[in-house]
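Only one protein chain is missing; all other protein chains are in place.
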Amino acid sequence: MTDAVRAALRGQRIELPSWAFGNSGTRFKVFAQQGVPRTPYEKIEDAAQVHRYTGVAPTVALHIPWDKVEDYTHLAGFAKEHGVGLGTINANVFQDNDYMLGSVTNPDPAVRRKATDHLLECVEIAAAVGVRDVKLWFSDGTNYPGQDSIRARQDRLAEALQETYDALGEDQRLLLEYKLFEPAFYTTDVPDWGTAYAHCLRLGDKAQVVIDTGHHAPGTNIEFIVAFLLREAKLGAFDFNSRFYADDDLMVGSADPFQLFRIMHEIVLADALRQEAGIAFMLDQCHNIEPKIPAQIRSVMNVQEATAKALLVDHDALAKAQDEGDVLGANAVFMDAYNTDVRPLLAEVRQEMGLDPDPVTAYRDSGYADKIVAERVGGQQAGWGA
Amino acid sequence: MTDAVRAALRGQRIELPSWAFGNSGTRFKVFAQQGVPRTPYEKIEDAAQVHRYTGVAPTVALHIPWDKVEDYTHLAGFAKEHGVGLGTINANVFQDNDYMLGSVTNPDPAVRRKATDHLLECVEIAAAVGVRDVKLWFSDGTNYPGQDSIRARQDRLAEALQETYDALGEDQRLLLEYKLFEPAFYTTDVPDWGTAYAHCLRLGDKAQVVIDTGHHAPGTNIEFIVAFLLREAKLGAFDFNSRFYADDDLMVGSADPFQLFRIMHEIVLADALRQEAGIAFMLDQCHNIEPKIPAQIRSVMNVQEATAKALLVDHDALAKAQDEGDVLGANAVFMDAYNTDVRPLLAEVRQEMGLDPDPVTAYRDSGYADKIVAERVGGQQAGWGA
Amino acid sequence: MTDAVRAALRGQRIELPSWAFGNSGTRFKVFAQQGVPRTPYEKIEDAAQVHRYTGVAPTVALHIPWDKVEDYTHLAGFAKEHGVGLGTINANVFQDNDYMLGSVTNPDPAVRRKATDHLLECVEIAAAVGVRDVKLWFSDGTNYPGQDSIRARQDRLAEALQETYDALGEDQRLLLEYKLFEPAFYTTDVPDWGTAYAHCLRLGDKAQVVIDTGHHAPGTNIEFIVAFLLREAKLGAFDFNSRFYADDDLMVGSADPFQLFRIMHEIVLADALRQEAGIAFMLDQCHNIEPKIPAQIRSVMNVQEATAKALLVDHDALAKAQDEGDVLGANAVFMDAYNTDVRPLLAEVRQEMGLDPDPVTAYRDSGYADKIVAERVGGQQAGWGA
Partner (left out) sequence: MTDAVRAALRGQRIELPSWAFGNSGTRFKVFAQQGVPRTPYEKIEDAAQVHRYTGVAPTVALHIPWDKVEDYTHLAGFAKEHGVGLGTINANVFQDNDYMLGSVTNPDPAVRRKATDHLLECVEIAAAVGVRDVKLWFSDGTNYPGQDSIRARQDRLAEALQETYDALGEDQRLLLEYKLFEPAFYTTDVPDWGTAYAHCLRLGDKAQVVIDTGHHAPGTNIEFIVAFLLREAKLGAFDFNSRFYADDDLMVGSADPFQLFRIMHEIVLADALRQEAGIAFMLDQCHNIEPKIPAQIRSVMNVQEATAKALLVDHDALAKAQDEGDVLGANAVFMDAYNTDVRPLLAEVRQEMGLDPDPVTAYRDSGYADKIVAERVGGQQAGWGA
């Protein structure tokens, strides 16, 4: 079994978000950090560091317009030179002044047109650089009961999704994300997986649901949703992060590592870890108070550790105990894998890949952090621009 | 407008649950009350009292086997004599010792067979007494991570649902209820509306989703689900009750009357109040510490008041403000209806229907409560038999 | 009774937050609105409009340094000319770059010194303008388990509070606010009322707890806390706002008007509405998408309506039903008040006070909104400066 586990771990792929390298914060304060990228190019340089030391993070998701450049092909080439590639294109229809009352669900048709045009632009950018996935998250919703018609907004949403879907190339996908609340506080227009699922079902096979691990109501069993969407062949991607309360966007695995293990267990059970299964495993995080590059390295490692544990579950013993109704026995098999210290195994896997067994230390010793602090002086640091 | 409102209120139909008249409680204690029914016949007598004073609660839902009788036709006749009719048949596959690890999702095929047979029996009973709806709620789920396969349980669930669905008569419906947790504490097999919706979609037009207002995670926007399922033509019924924390099963409208108004607003907006729309409005409550008959009367009145307010919303003014993006204006139109005291209107409606304008006092003055305390001595009081 | 109710309503005082008139938003976007104040002076002009039409909002809370001016006495004089006065001084120790890892609980003593000095400055400002209350809310906390010592941070907090308390003048008070989360996501240093209470108890009589209605875990019964702190004579103030999920900071009374009524019921029961009781009733809200002045007017009216209903509760009938263990009867007395439409009563009260019975329309007709849009061109709009 170990060989298969090692192979699976070597073959794992985790996508990094360009925006994790820029400044971020809360509505109360964005604390700027030294050495933060000023351009999409510098973000890619930083992301390349994460891949350099982990070996499993070879692509970088972009956020448009945060990562708007003149020439995306040039950016893709730059990424390639740095050992990485461009990943999912994330549309952003929440920061224009026109979007105060919604983007694609806005009561004003002109605003909806503008928003949908942006979605189409994202499809085009993705096509231009040969990227499969366009990810849609809408901040759309309402703050007050009665503010707008829930149903009318669904109709408008469906229309914009359809137009975007129709523009997809043969090998492209539309990934639809849901979120319980924030920034809308009474309703969001895609609040839960059921809503995203229903829309994707109507759109067709190229529309898939994204699970952001921070976007649920308290008490939601996320691995159930993972298992259910896998059964329905409607799970397209993850946005990994951690939360204690709301959409805290902390490092994945830092708040509830056992939950992350349970999620990866469902992935492994459904044989959905391998790339051909078509699940995109992305990070989507904020590093408000910790340095960004090592935080991304740590996050990648956390996903790796949860995955390694999930791969170690003895599926035969588990199935046997489950069939026999042996509640404690089945749980014991499951916990046995979780309680295993997989760090030595991962250190070995890294060495097999020609990497330092300790990515955090290797990065720290590289001097890169000091270098960017020294070099990136002046200019406008990247951030959300809220 | 007032005439239409009055007509709508006169035509409203709310179904009572037979089990609300029996004893109920928590795992800590069931406090028996005096005068509680000993038989399904006595439950129907009590339910008939609620209809007598409210005029809008003409049917009584049954729970099998709690309401098992030799001859359902005889029970239906008895109900008719008392001015009411039999309503939804509720299956119960959570109280047999065999169901400790699940009913239709149990790993043991023999247990699944037994559970499915009970569902089929419920379809038969419904057919025998000419009842349209069979409602399925499953306590099935797991308490511990790893205890059973989430996916295998979905497969088993789908199989049992399909067999039950196939047994439905032409005019019958299968109503599928979801619940976040309790009595299962790690996963339930139908935890949310998305799961119920997906199953109903595969089953076909005769399968519809039930919204129990107490079965959601904290923060869930229930009226969104109402609006969404109405748009998808997949909302079949409500189980009305109130909650502050979990599935508290308090009197509907007692914990958050504004939420109940918002739910009824979506119903009114979609013109789904009238009976032809096919939404069954049922109560599903426990009266652990308050007397049961007046608690049911109060609950019916709470639904009526929320409905009356929803009917008073000025839809034209609301739509205009919404179209103009007038956040405060739209909210004000909405709140204007909610803040109206509709009790005088409902008193008039009752008088138009030949009823006492004050059902609570009329019931209290009737002496019925004393009568059943005096008469129902001995025997085994009805309860959940947990 | 009505005379007493009217008198109580005429005597009610609600404090407005200066920051509600500036721009605000979420981490995703701050949508700037036209006509927004550029200076503390303009904020006071706007606040004065709210008082002008409601008659019960005669003071304006300041946030330092958002409302920093050269001469606070001059600002107080300006307020007086506009018919209002300065209210609670709110310290702000969450926006300096030094506070990334905490202010008064920061591991670095120099940062703690700086933060405490700011608190002392706020006490001085309050003293200078004759304001009783200094309100402290700390964004301090940690994002990751292990990040800092929970206990050491309590020690540091206690030290800073003590130093601030010692600087209070005879008639001054320190108001300590608690908050479950945001912007800190693993622990906050004052997460709940118990923590605030324990600190205030040690400090002494001039330290009191602030209840912000949006700062609790889901399911928290806020009116219980109100009743408990009143019993302990440790309730100093409210920060009123509404929430559906987290600290949404919506208009008070807009998400759960019944909860607001229940809170005001505890206030009325304890005879704590009158000003001599020393409870400061403040608004603390964001108007991210709605116009700010009418939103404040609506919020004041919502508090008035909840108060009027609370004043209408028949305390004798309630106590009688409670003593008799009449669950439904007691609840009915309570709901009878809540279900009353108090808007006509409040319209009359306003007329008695020489005000327009309809503050929203009166404001709208005044032309003030157009005036400030026209006049306030150029300059830097006020906001949180996050």
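Each chain carries a letter (A, B and C) given by its place in the written order, and its residues are counted from 1.
In the analysis below, a residue touches a chain if its C-beta (ideal position, glycine included) is under 8 Å from a C-beta of that chain, and two chains touch if they have at least 3 such contacts.
As the structure is a prediction and not an experimental result, all values here were calculated from the model.
Considering the intact complex, the chain excluded from display touches A, B, C. Residue B:94 is the one among B:53, B:94 or B:165 that touches the chain not shown.
Here one chain is not drawn; of C:223, C:239, C:284 or C:305, the residue touching it is C:223. Here the missing chain is touched by one residue of C:22, C:191, C:253 or C:359, and it is C:191.
The chain that is not drawn here is touched, among residues A:124, A:159, A:290 or A:348, by A:290. Take chain A: the residues that touch the chain left off the picture are 218-219, 221, 244-245, 254, 256-258, 289-291, 294-295, 298, 305, 327-328, 331-332, 335, 338-341, 343, 360.
Residues 101, 106-108, 143-152, 154-155, 180-181, 186-187, 191-195, 197-198, 201, 216-221, 223-225, 227-228, 230-232, 258, 262, 265-266, 269-270, 318-319, 322-325, 327, 330-331, 333-335 are the ones on chain C that touch the missing chain. Within the complete assembly, residues 24-32, 94-95, 97, 99-101, 139, 143-145, 180-183, 185-186, 218, 243-246, 248, 250-251, 254-255, 288-290, 384, 386 of chain B touch the chain that is not shown.
In this section, only the chains that are shown with their structure count from here on.
Each chain gets one centre point, the mean of its Cα atoms, and the points for chain A and chain C are 38 Å apart.
In this assembly, the C-alpha centroid of chain A lies 39 Å from the C-alpha centroid of chain B.
Looking at chain B, residues 218-219, 221, 258, 327-328, 331, 335 sit in touch with two or more other chains.
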